[in-house]
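With one protein chain removed, the remaining protein chains of the complex are shown where they sit.
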Amino acid sequence: MQHAALTIDPAFRIAEVDPRLFGSFVEHMGRCVYTGIFEPGHATADDEGFRGDVAELVRELAPPILRYPGGNFVSGYNWEDGIGPRESRPRTLDLAWRSYETNQVGVDEFTKWARRMGSEPMMAVNLGTRGIDAARNLVEYANHPGGSYWSDLRRRNGTSEPHGIALWCLGNEMDGPWQLGHKTAAEYARLAAETARAMRRVDPSIELVACGSSHQRMPTFGDWEATVLRETYDLVDYVSLHGYYEQRGDDRGSFLASGVNMDRFIESVIATCDHVRGAGQHRKRVNLAFDEWNVWYLGKFAGEENLDWSERPRLIEDQYSVVDAVVVGSLLISLLRHADRVKIACLAQLVNVIAPIRSEPDGPAWRQTTFHPYALTSRHGRGSVLRVEPTGPTYETSWMGEVPVVDATAVHDEETGTVTVFAVNRDQHEPVALDIDLRSLPNLTTGEHTALFDDDPDATNTAAQPDRVTPTRLADVKATEGTITAVLPALSWNMLRFDSR
Amino acid sequence: MQHAALTIDPAFRIAEVDPRLFGSFVEHMGRCVYTGIFEPGHATADDEGFRGDVAELVRELAPPILRYPGGNFVSGYNWEDGIGPRESRPRTLDLAWRSYETNQVGVDEFTKWARRMGSEPMMAVNLGTRGIDAARNLVEYANHPGGSYWSDLRRRNGTSEPHGIALWCLGNEMDGPWQLGHKTAAEYARLAAETARAMRRVDPSIELVACGSSHQRMPTFGDWEATVLRETYDLVDYVSLHGYYEQRGDDRGSFLASGVNMDRFIESVIATCDHVRGAGQHRKRVNLAFDEWNVWYLGKFAGEENLDWSERPRLIEDQYSVVDAVVVGSLLISLLRHADRVKIACLAQLVNVIAPIRSEPDGPAWRQTTFHPYALTSRHGRGSVLRVEPTGPTYETSWMGEVPVVDATAVHDEETGTVTVFAVNRDQHEPVALDIDLRSLPNLTTGEHTALFDDDPDATNTAAQPDRVTPTRLADVKATEGTITAVLPALSWNMLRFDSR
Partner (left out) sequence: MQHAALTIDPAFRIAEVDPRLFGSFVEHMGRCVYTGIFEPGHATADDEGFRGDVAELVRELAPPILRYPGGNFVSGYNWEDGIGPRESRPRTLDLAWRSYETNQVGVDEFTKWARRMGSEPMMAVNLGTRGIDAARNLVEYANHPGGSYWSDLRRRNGTSEPHGIALWCLGNEMDGPWQLGHKTAAEYARLAAETARAMRRVDPSIELVACGSSHQRMPTFGDWEATVLRETYDLVDYVSLHGYYEQRGDDRGSFLASGVNMDRFIESVIATCDHVRGAGQHRKRVNLAFDEWNVWYLGKFAGEENLDWSERPRLIEDQYSVVDAVVVGSLLISLLRHADRVKIACLAQLVNVIAPIRSEPDGPAWRQTTFHPYALTSRHGRGSVLRVEPTGPTYETSWMGEVPVVDATAVHDEETGTVTVFAVNRDQHEPVALDIDLRSLPNLTTGEHTALFDDDPDATNTAAQPDRVTPTRLADVKATEGTITAVLPALSWNMLRFDSR
């Protein structure tokens, strides 16, 4: 059997994990909001119209932040349409997804629901069709205590205390020609700077995310970030990254290497941030918000131009397989490994739309395969990320060249002493033995091994078989003289936990 | 007598005439709308307040499209002011023409009236003081069937079916410093692109016209078009041209050569379109919309800065002479000759304001001299334009150098077989014999000859003498062995029709 190896030593620490690394995303798109989180009349609906069965799964995931309300949606959105008495809210055209928007959920309802889920909202303002004025009004509406037009309107609308939304996105994917009100880098840089200034004048405590590139292959990638950060460096806290991965044709080997691509993407954006920092003689660091990421079978999407106008259409409800779950797990490893600079990440999206949770109107809700690595990493991936320097076999991919068969990271909970190793085996046919050198932590006990894999890597969970794919407890962890060996099944995501004696 | 010659051969075809070449233009300016097409209380007014006498003349012209509502007016216009109950519409300041605008006619009234005239509206959006949002809302109001805020508002305002406006102008003369919200080429290019994208998201079936130069002598002419088209090539269908002609001092010879100038202007814009096409490796062609053209005695206009605030003032109500009508006829020849690339043209404007139709408040309506060549060319200039390669005498002008005395084009109606030759004789004193080689169409009979000319080339039509100048039927067409000879009177516009036997 092939062997890979890594060393756990708390002396080699990357950074404390920011819990917001395990955020998610609720866009007014398809059925994420309507018949996703919100469905008055559903058997499980609460008084506000939100589904109880979906809420239960969301609480199990417990995303610390939820980005809202888009996405492409936000670039044509008038937030005022979503406040006040529900019956007088307009039915509008969402040009991003060619959908009718009923505006039955808006900033007030969403923020309250998110808090009930244990989540903080991460609110995006519209820098497509709108600008400074609409943005500063929304901050006033959401965060100002009272005594002014918009804050008093919030109070009249039933929310006496300010929402206190701490984290804001300055638009969405403004580098993409598909975006309503798409901007050049120079245009966006100026608009983001002036909007940031005005928003901070309303509430200086907020944190701001500037739009980076929509994906790494954008022709303006890198130049966009540099232009935007040169103009906004002192005004923003984060720059965003978006990345979606899919298997192209039969090339599963490349798809399994998605995390290698994400590593390079993140490292490139870090370099750009630090380039601007150096050139501008800045002290502060701008960090990264990977605020849209997932597996997305974009190749199967007809494109928004080909949609007919309808309400809450079934859009990109990708059904995820075991392989997709392993890739999601490996992308989480990549995010953890960059915990020193990536402080925020959002699995896009939360329900139905390329989501870990699926629901049917008037029907059940269930966990997709990807739910499991995401939930387990979120729950156990808290503490300090350690450098583990894995060694081992490699394989060749057409996309990313030579990549390691095993990818792994480790998180050390300094309070409890627990160490959790997250590892993927990208070999599609053979198990790999992973040797973990734990000599620097002699008090750790042999750990428990949870793995996600299946004889059928294309297996999925469905309404009929919601638990077809779930994690398995394995018992093949062996300890010898400070080294623990675990056998990682072929094409698997793994979590190994070692507790303090 | 001098001779000119041309050859008719259907094998040498330029293109099918797009009927929209014979469009006109209704701007909220002076008395074009108010006391022009619209005058409640006029003896001939219909239930909607539109004048019946003017409507009769408009139907006689039958312009296939009518550009609306401006012109310079549109760059400060809020279209929402012109919808809903008339009594609650605001009285606003039109900053373009220093006029009070009562908003008694708006998009709903105009569109319905245009349709009653047999015309399609060509609607301009405001890219001076406004942008993407107002534009997409107007498209939604006009063209979306219903079920959304703006489309439902249209329905509530009394128009249940969508207006289905097919053709839209992305602003007006945005290169001109006189324009409210004037833009640089780069600014306009970006705004036009993003507005186009949003408008197409609402209704993908619409056609769009990007602003070209306000006239050929603009310092940015050519570069403006290139910059705008590089940014918008795939998003627009047409680029606009505007051109006004007048006699300067006594130089009638140059004025009569206006069509030569129009030819060069059109050919230069075609070159710019095709340059951008080549450099961008595009397959599609962008065509031309000459959406403002006419004779206009600009030299006599005091300038909009010198106007006093008033309602429906008498603005540039130029009274046209026989010479002006001959020039209008020759400009139509130039447009027809470029039918392969000029698909849209608008005689500016329709009533009172440099217009073929004049009307007096509470008084009569009548045809100016220019009405006649415009009406006749529009009625008979349908079918395929043929290359005719005229040869003949020339004369020297200070403006355009050496120009042909006779200019001509021919249109072949392939269904009926009729050929119509349009020709001007620019010689101010002598008739010219025009030899037409028709040997390739041996079945044509000797045609009828209609001409516009007068012993007094400065004669005009007035309320008192509305038919002082009208076309004349001539009988001096002679046929010999496949060649037909017609004598074109001095300083005349001519139409020669040859029917199939």
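Each chain gets a letter, A and B, in the order it is written, and its residues are counted from 1.
One rule holds in what follows: a residue touches a chain if its C-beta (ideal position, glycine included) is under 8 Å from a C-beta of that chain, and two chains touch if they have at least 3 such contacts.
Only a predicted model underlies this, so the values are computations on that prediction, with no experimental measurement involved.
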Chains shown that the absent chain touches, full complex: B
Of B:Arg98, B:Arg115, B:Arg387 or B:Arg468, the residue in touch with the unshown chain: B:Arg387
Touch criterion as defined above, residue of B:Arg13, B:Arg98 or B:Arg252 at the omitted chain: B:Arg13
Absent-chain contact - pick from B:Phe25, B:Trp113, B:Phe221 or B:Phe422: B:Phe221
Given B:Ile132, B:Cys273, B:Val342 or B:Ala423, the one touching the chain that is not displayed: B:Cys273
For chain B, residues in touch with the removed chain: 7, 9, 11-13, 216, 221-223, 226, 264-265, 267-281, 387, 389, 437, 439-440
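Everything below uses one rule, namely that only the chains that are shown with their structure count from here on.
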Rigid-body rotation angle, chain B and chain A, from Cα fit (steps of 5°): 125
Separation of chain A from chain B, taking each centre as the mean of its C-alpha atoms, in whole Å: 55
